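Presenting chain A:
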Amino acid sequence: MFERLDPRSPVPLYAQIADDVRLAIAGGELGEGDVLPSVRQLSAELRVNPATVVQAYRELEQEGFVATRQGAGTFVQNVGRELRSRERRQAARRLVRNLLREARRLGLAPDDLRDALDHELNGGGR
Partner candidate 1 sequence: MFKAILKTQWQWTRTAVLLAAIAAFTMPLLSMNSNVPTIQPRSFISVMQTWGVGYVVLAATVGLAVAILAWSSDHRGHHVYALTLPVARWRYVLLRFGAGVVFLVPVVAALGAGALLAVTMFPIPQGLHTYPWALTARFGFAALVAFAIFFAISSATARTAGYILGAIAGVIVVQFLADAAGLHWDVVSHAVDLVLAYPGVLSVFSGRWALVDV
Partner candidate 2 sequence: MTFAVETQGLRYRAGRNFAMEGVDLHVPTGAIYGFLGPNGAGKTTTIRLILGLLRATGGRIAVLGESMPAARVSVLARVGYVPDRPHVHPSLTVAQSMELHAAFHARWDARWATELKGQFRLADDRRVGSLSKGETGKLMMLLALAQLPELLVLDEPTDGLDPVVRRDVLEALLAYVSDRQASVLISSHLVHELERICDWVGLMDRGALVAELPMREFKSGIKRLYVTGAPALLDDTTPFTVLSRGPANGAAEQWLVRGWTPDMHDHVTSLGATVTDVIDLDLEEGFVELLRSFRDKR
Partner candidate 3 sequence: MSSLGRWWLAGAAAAILIGAPRAARAQTQAEYRARVRALVPVWHEVAALKRREDSLAALTLPSDTVRSGPLVLLADSALVGFARRVAPPAAAALDRRFGHAAEILRSRPYLLSRPDSAGSPDSPISLSEVDGTGQARYVQSEPPDVNAMVWAVTHRAAAAIGASLGGDFAHWLGGDFPADTATPAMWTGVRIDLVTSPFAMARACYAGADSACALALGVAGTDDPVARWFDASERRDRVRHLTYQYRADHAGVYNACVTLGADTACAALLRLMPTADVDPPLGASARQSLLTLALDLGGPDAVTRMEAAPDDRGAQLAAAGGIPVDSLVRVWRHDVVAARSSNPSMSWGMALTSLLWVAACGALALRSSPWR
């Protein structure tokens, strides 16, 4: 779930963790009632500061993705279809934004990108 965690990215780690969880919920990887790993477990596994995990979970809780029950753990909430699709949309936009930034640095025009995207989507990359 958290394979793409990149500490060198300017995006803060807690945000990356929260994004990954959101995406997993949006993509159906996590369903209602599923238990998220404990802070202790996750911070040890990812080797990140426990505070980072706490912060990510707190954000998710505030947004209604998860709920923390004292002593029992953190559970995935019932998330509405709309919220899920919005999350997916946002994830896609984040990807594109990164892509565009990279392209700008390399001096590629938007048309070049559009062509490449079409090409890839049509299976031309194989």
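Here is the rule we use: a residue touches a chain if its C-beta (ideal position, glycine included) is under 8 Å from a C-beta of that chain, and two chains touch if they have at least 3 such contacts; residues count from 1.
Per the selection procedure, all candidates are chains of the complex that A comes from, given by their letters.
From a predicted model like this one, the values you see are computed outputs, not experimental measurements.
*Asks:* Please name the candidate from 1, 2 or 3 that touches chain A in this complex.
*Replies:* 2
*Asks:* What residues on chain A touch candidate 2, complex-wise?
*Replies:* Touch residues, chain A against candidate 2: 5, 7-10, 12-13, 39-41, 43-53, 105.
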